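All protein chains but one are shown at their positions in the complex.
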Amino acid sequence: MPDASYSLSELVRRFGGEALGEAAVRVSQIASLSSAQAHHISFLSNPKYRSQVAQSAAGALIVGRDMADQFERPRIVADNPYVYFARVSALFNPPPAAEPGVHASAVVHPTATIAHGVSIGANAVIERGVAIGANSVIGAGCVIGPDARIGVDCLLYANVTVYHACELGERVILHSGCVIGSDGFGLAPEAGRWIKIPQIGRVLIGDDVEIGANTTVDRGALDDTVIETGVKLDNQIQVAHNVRIGAHTAIAACTGIAGSARIGAHCTIGGAAMIFGHIEIADHVNISTNTLITKSLTQPGTYTSALPFSEHSVWLKNAVQMRHLDSMAKRLRTLEKKLEDGEK
Amino acid sequence: MPDASYSLSELVRRFGGEALGEAAVRVSQIASLSSAQAHHISFLSNPKYRSQVAQSAAGALIVGRDMADQFERPRIVADNPYVYFARVSALFNPPPAAEPGVHASAVVHPTATIAHGVSIGANAVIERGVAIGANSVIGAGCVIGPDARIGVDCLLYANVTVYHACELGERVILHSGCVIGSDGFGLAPEAGRWIKIPQIGRVLIGDDVEIGANTTVDRGALDDTVIETGVKLDNQIQVAHNVRIGAHTAIAACTGIAGSARIGAHCTIGGAAMIFGHIEIADHVNISTNTLITKSLTQPGTYTSALPFSEHSVWLKNAVQMRHLDSMAKRLRTLEKKLEDGEK
Partner (left out) sequence: MPDASYSLSELVRRFGGEALGEAAVRVSQIASLSSAQAHHISFLSNPKYRSQVAQSAAGALIVGRDMADQFERPRIVADNPYVYFARVSALFNPPPAAEPGVHASAVVHPTATIAHGVSIGANAVIERGVAIGANSVIGAGCVIGPDARIGVDCLLYANVTVYHACELGERVILHSGCVIGSDGFGLAPEAGRWIKIPQIGRVLIGDDVEIGANTTVDRGALDDTVIETGVKLDNQIQVAHNVRIGAHTAIAACTGIAGSARIGAHCTIGGAAMIFGHIEIADHVNISTNTLITKSLTQPGTYTSALPFSEHSVWLKNAVQMRHLDSMAKRLRTLEKKLEDGEK
């Protein structure tokens, strides 16, 4: 629970925008319209929730320019109220504080380099040759493998695993259970058995990347797997070896990306999408939830293969015809031919 | 291997039902019909396995009323033989015993409140302000974040992570690798970059909930993510921020539920289903395996979008027509029109 409170004037001095109504009103936390109280500031980025404002007990609002004059309540008018809300919330809700220093139960190899201000949690393990940049937080139970490098101001929550020689940029956030640098799935078939291909590449993660809980990013087979600056990965995503994800691309949960796929910059990929290996996806591509991308996409746009659902008995009747589409197409052609012939 | 043995009479006194045949026969473990031996009790809940009974060496059986008189073997007749089996099995197979007390290698913050009978495993970490209810078991390597609350009689297997301020009810079971309370995927786009929305809600988990291995439940953005009493989640499920799952709903593995979806009570959701965000699903809905639910479901029933598979070359021929369905529909209409016109 934050202690500090800010007047609307103070917020505007800090983040821009314009305060309307009583600008001296003080707020100390963000809340949704429905749960806000007098010391909360709420926000309205979608006009369809406008009617909720009257019932809301929020002490103040963040609204867009188009709604600047629709309320009496103390308010901040911002170009992008959702981003403004994010900034105010970050002010009120800094990441969980972590005391600098190495917890007595953590195991830090004497050859590791730990910069000033770093916090290493209880029972974390830092292997030989690791370097951790200033002010980074390594959560309890994390294991950082030999020769890995963690940049400055990173935040690794509890029980993250980073394999040997992987590198994180600055301000990277890794959530619990995520695994960076596990072996790619490289196998050569020989006489009915699989021979393992050693995976000797690394994972390189750029600045300002955030990776969700239990997401896995495999190290490269020969060259590196690369996640560029500003990429955001949700939970339980699988990134195979030698994938490259372009800057500022955001990918929702449960998506899988097969080996050596190259995803462009500024893409958005919906949940549970699957991307084939060895394909290239252009910048500014949007891929829908549950969509399977089987070949390269050279043009920006939105691509989809997800099926609409139906009530089960209806679905059964339609789905069975999926197995007859080729024959239906042929029968349709035959009928057209017959009618054409008849017309002649 | 359990030491205690029970006669059928003793089991009936404890769990109800009726013992037929030699009720003094003693059994000490449950087994399937095919692997049971003389000291085992087996069960028959599906009449199609009836023929296996003759070959089985099981010392006793649990059967339904409809099959009470079809066997000579010592048996317990129960209304619901599968539930009866579950109860007997729970008697023979209590969860792995854990010695009460805090293991010397565990790290417990002095401000944490640990009730009597609690067991905290080796190298577990209990952060500041945590409260753990009586007789709960925290497995080795678990990390319980600041101010989290664990109810009484909970069982957390090894390497579970619970983030700060999350709350578990009573008798909650969490399997290894599951992550409770990681940040939801909240991002505001600004000038081609993503601004992080702090996730300040919690995860609230009701009584008698079980959550499988490597399942992730994100904390709410503003309000809380809520999993109601009696919910059962299988492995590798993703529950996004501000989802609410109604009481006694069971969800199979690999399912994903997007942000702010509200799932009703007493639902069953098949494996690898995907549920869109911001929709509502009524009570008593069944969703099939691999089904994508894209809008609210207001009526109980079963809903499906999973496709039947085919041999690959057959599939290719049919799947290519998926891209021509709209044109096929139009051509069909044209033909119907022509014939109607011809008939006139």
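Just so it is clear, A and B label the chains in written order, and each chain counts residues from 1 on its own.
Please note the rule applied: a contact is a pair of C-beta atoms (placed from the backbone, for glycine too) under 8 Å apart; a residue touches a chain by one contact, two chains touch by 3 or more.
Computed from a predicted model, the values in this text were never measured in an experiment.
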| item | value |
| --- | --- |
| Of A:16, A:47, A:101 or A:308, the one touching the omitted chain in the full complex | A:308 |
| Sole residue of A:74, A:141 or A:230 that reaches the chain not shown, by the stated touch rule | A:141 |
| Which residue of A:14, A:65 or A:324 touches the chain not shown here | A:324 |
| Of B:56, B:135, B:182 or B:236, the one touching the omitted chain in the full complex | B:236 |
| Positions on chain A contacted by the hidden chain, ascending | 105, 107, 123, 125, 127, 141, 143, 145-146, 159, 161, 163-164, 177, 179, 182-183, 185, 187-190, 192-198, 200, 214, 216, 218, 222-223, 236, 238, 240, 254, 256, 258, 272, 274, 276, 286, 288, 291-294, 301-308, 310, 314, 317-322, 324-325, 328, 331-332, 335, 338-339 |
| Residues of chain B (touch criterion as defined above) contacting the omitted chain | 29-32, 34-35, 80, 82-83, 85-87, 89-90, 92-93, 96, 103, 105, 121-123, 139-141, 157-159, 173, 175-177, 210, 212-214, 230, 232, 234-236, 248, 250, 252-254, 266, 271-272, 289-290, 306-312, 315-316, 319-320, 322-326, 328-329, 332, 335-336, 339 |
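FYI, only the chains that are shown with their structure count from here on.
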| item | value |
| --- | --- |
| Euclidean distance of C-alpha centroids - chain A vs chain B, Å | 26 |
